[in-house]
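Below: one structure in structure tokens.
A single protein chain has been removed from this complex, and every other one stays in its place.
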Amino acid sequence: MKPNWVNAITLSITALFVAACSPALPPEHNGVLYCAEGNPESFNPQLVTSGTTLDMTSAQLFDRLLEYNNDTQDFEPALATAWEVSNNGLVYEFELRQNVSFHSTDYFTPSRSFNANDVVFSFNRWLQPNHPFHLVSGGNYPFFSATRLDRLILSVEALNSHRIRITLREPDSSLLSILASNFSVMHSQEYAQQMLEAGTPEHVDQFPVGTGPFYFRHFRKDVAVNYSAHEHYWKTRAATDNIVFRITTNDHKRMLMLLTGDCDISPYPPARDVEWLDQRRDIQLQRSLSPNTAFWAFNTERVPFNDARVRQALAHAINRESLIRTVYHEHAVIANSILPDSSWAHRAYPSAYAYDPQRARELLAEAGYENGFSMTIWALPVQRAYNPNARVMAEQMQSYLAQVGVTAQIISYEWSTFRRDLAAGQHDSVLIGWSADHADPDNFFRPLLTCAAKASGNNRAQWCNSDFDEAVTAAIRSNNQRERRAHYYLAQQILSEHVPIVPLAHSIRFQAAAADIRGLKPPTFGGIRLQSVYKEPQNKQERMP
Amino acid sequence: MLPKRLNLKRTRASELYYEERNPSPLELVWLNFRANPLAMAGFYFLGFLGFISLFAPWVAPFGANEQFTEALSLPPAWSDDGDLRFLLGTDMLGRDMLSRLLHGAQLTFGVPLLVVLISAVIGIGLGVAAAVSVGVKSSSLKHFLDVLFSIPSLLLALIIVAIIGPGLLNAVIAIGLVMIPQFLHITRNAVVDELPKDYVVASKLNGVSTLYLLSAVIFPNIVSVLVVSFTLALSAAILDIAALGFLGLGAQAPAPEWGAMLAQSLEVSYNSPWVMALPGLALFLTLMSVNIVGEALRSALQQQRETT
Partner (left out) sequence: MNRVFARQLSLLLITLFLLSVFTFSLSYWFPGNPVTNSSGVSTEHPLFTEIAEARGFQSHIGHQYIAYLQHLFQGDWGLSLQDNTPIWQEFKLRFPATLELAILAMAFALLFGPPLGFIAAIYHRRFADHVITSFSLSGYSIPVFWLAQLSILVFALVLGWVPIAGQINPLFDIVPVTGSIFIDIFLSDSPYRAAALLNALQHMLLPMLVLASTPLVLLTRLTRSAAIDVLKQKYVKGAYARGLSRSEVFFRHVMPNAMQPVLRQMGSAFNLLITNVLIIELIFSWPGIGSWLVRSIFERDYPVIQGGLFILATLILFANIMMNLVHAWRYPQVRQEFYAS
């Protein structure tokens, strides 16, 4: 009844807020929060292609036989300590590391350390169609089928407990790059055997066991994935005790969470915010030139995109420089080939994709579409290093296309549905892109645009051209860089003539972290490595304004 | 007390012809309503919105999707970095915020208004028909429907959108489908409540036709209830369509619907907050006006009922 009531209420609310002001995690809960962009599709990198899943699984839970060092541009030993290649390029032998221990978890206790059986199991699962694990979790190994590795490798055998031999059907110069990629991880054969006997083989992909720096604790869909440090890691133990991937699909939400301290690391900060982030003292920003390309792919199986003139016309209709300004805020370079210009096989064809609405209208008229047509542009609903905001890009393209009489409708919905429908080829055109998985230029051709990629559902252009396939296959047969370059030049020329895709931009990849995060390295070849990352304990209080 | 005094003032000119004039119930309400300055402010604002909804393409300085690539994310004109050409600044694609808001009024205010009008006409028609033809005065049915209509309109609209797919038109259809039965229910109850009253019975005994009974006898007495539920429905429809736009299930980008604009603006909320603040503010003012007008109508109706 007294006006004091008002004061009392205000006071109690204030008290609540003040109580909420003291952020203090017990030291045992010391760990790093990483803002991931989506749920992992699986915990087995062999089964996936999405960068999100790879970031969350591959380098954290598993090891590969060898690794690619971006600085020295050369391969380094990992689970294999040494390797030899036969003169004809068909036989590779790997000496394996001793005393590498697998994760001990709630659901699995290893009785032995890593050996040749594990390597043979890890290969044969996707190599042999009659392997007991081949059909588990769907039986699709998109990376290996797109790179045709499943056809390339004749056999993988154990020579002794720590030596294996890989025999190829024909020479392939990209093999080591592929083995060093994030997909070629080593699983535990012992664990798989146990799960098979227990009748739950799919657990191998849901409750992973690897040799990597972290082991799997639990996963709650849409909320978080928890990992803890692997105490007996063969390299240096992880610098932090726990890693949590918080699943947050919105990029602005991840930014807010980074700014409020709900996340420590945020990969792919929106390009529009990069400059602004750079000036903040509470945020560290890292950039790297990991090779990637954003492109606009036409569904060449659909009318009118089966007509190369229409595709050429659309390529001329859009002003890519202006797209890059709006979407990447200058943090990208214009792409004139699918292959980034950092690669030794790169050759630009700028005239094929130059902005020329007049030419576009002529080409459309030639193809019989002087009155235009209507089409859909599928805009990637999540942001990627290669395209931070496909929707905004699509909106801008809409107005460019309108100028040549083409009505475009933007389609952008939830990521996994989007991917499913995309793989089914329900799009007219799509704004998507590619970040390289490994260092070989082949990675930009065979997984993306060959007939094999079309069959595996990764060819967004649904395009299949025998000349192009021939060129890229010839390139991979050779170990001679000069010869290979000539083949890749031809492949890029074919692309510039047929325009199944319009290359848009090669972007700079950014990664933002709170200022008290130490040991974070710029990402290379798609993957982020968290084993050296930890949080500076003293600074914790200062971060709260 | 108040309305009568006002009434005298207003009718002075016509005293030449009439000794005494009984204002109709609706007129009384209007006179009551006019006495409330806040309500009038809300009323004028709604009038302004109605005008904008009709004439936005001529009033707005630019097109809703016209992009000025040299003026990305400009703050409003009064800030230091602002540009007088763009009074309320621009968004991240260099589109003029003022123009987008003006064009958006059509979608966020005009469209719901239209939907509610249409569903009111259909719902009231059906409600009257139901009241007269079925004539069930069972209060069980009323209670039952009361419970059924407690399911929030947004939830139902979401389900309808899930069936027919996202999009502004589908959102509008969903809202319409949710509103019609509510109008039906309210009208039916109101008519059923009036039917046993003496004045209706008297008219019936006079032998008037059913049409006359409904349109000339009952309707003026239930119009107030309908007007109030109309404003409530309008407020709900505006909010629901904006909410669907915000959730990405209603109007789709680049439509300047305020809810969808708000959803898109979240991307820049931390460094260009005006892009987020403005559509929300516009929505807030619109809803506030509708609510104030509705509230004032209700209290005017109450006063009218008390004084007569």
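Each chain carries a letter (A and B) given by its place in the written order, and its residues are counted from 1.
We take it that contacts are C-beta pairs under 8 Å (C-beta built on N, C-alpha and C of every residue); 3 or more make two chains touch, one makes a residue touch a chain.
Predicted, not measured: the structure shown is a model, and the values here were computed from it.
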Response to the item:
Only these shown chains touch the missing one, namely A, B
Worksheet item: Of B:Leu101, B:Val178, B:Ala237 or B:Met276, which sits in contact with the chain we cannot see?
Response: B:Met276
Worksheet item: Looking at A:His232, A:Arg246, A:Arg477 or A:Arg518, which residue reaches the missing chain?
Response: A:Arg246
Discussion item. Can you tell me which of A:Gly31, A:Pro110, A:Pro388 or A:Pro441 touches the chain that was removed from the display?
Written reply: A:Gly31
Fill in: Interface with the unshown chain - residue positions in subunit B
140, 143-144, 147-148, 150-155, 158-159, 161-163, 235, 239, 242-243, 246-249, 259, 262, 266, 269-270, 273, 276-277, 280, 283-284, 287-288, 290-292, 295
Response to the item:
Residues of subunit A touching the missing chain are 1, 3, 5-6, 9, 16-17, 19-26, 28-31, 33, 39, 217-218, 220-224, 226, 242, 244, 246, 248, 253, 256-257, 259-262, 413-414, 416-417, 544-545
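FYI, only the chains that are shown with their structure count from here on.
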Worksheet entry | Residues of subunit A that touch subunit B when the two form their complex | 250-253, 255-256, 259, 270, 272-273, 276, 322, 325-326, 389, 391-392, 395-396, 398-399, 410, 413
Response to the item:
Within the complex, subunit A is touched by subunit B residues 65, 67, 69, 72-73, 92-94, 166, 252-254, 266-271
